[in-house]
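Some notes on the structure that comes next.
A single protein chain has been removed from this complex, and every other one stays in its place.
Moving on to chain A:
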Amino acid sequence: MSNVKFTEDHEWLAIEGDVATVGITDYAQSQLGDVVFVELPESGTEFEAGAEAAVIESVKAAGEIAMPVAGTIVEVNEALVDEPELVNSDPMGSGWFFKVKLAETAGLDSMMTEAQYRESLEG
């Protein structure tokens, strides 16, 4: 059972060992609207925390996925290239963006739990 954390930027991280799968939340996809394009990073790329790791474009606007933690990309969700709409239909599942090998785990503690994230949306 993985440990899921949430960021203020409406990203989620499912953490298993030292690898986190990263995506955007249902709230984020509903705000973006229909996603029509996703630009993914290349496997092996190293990112600082906060760096722009992926681009997401909806019919309305462009946005980016900031790297929630420092680390190295180990896998990207190639399915999004042909089916970017997976981000809308299954944001917490098959609409994931990439997997990152964490350079450190320190930042994870300050992230929200699902309950805290839900609370932040209502606040």
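Annotations for the structure displayed:
Methods note: a contact is a pair of C-beta atoms (placed from the backbone, for glycine too) under 8 Å apart; a residue touches a chain by one contact, two chains touch by 3 or more; residues count from 1.
In the analysis below, contacts and distances are computed from a predicted model.
Taken from the listed names "aminomethyltransferase", "Electron transfer flavoprotein small subunit", "Transport permease protein" or "Acyl-CoA dehydrogenase", the protein name that UniProt assigns to the chain not shown is "aminomethyltransferase". Interface note for the absent chain: among A:V4, A:V19 or A:V55, the touching residue is A:V55.
Within chain A, the residues in touch with the undisplayed chain are 33-34, 36-37, 39, 55, 57-60, 62, 81, 84, 88.
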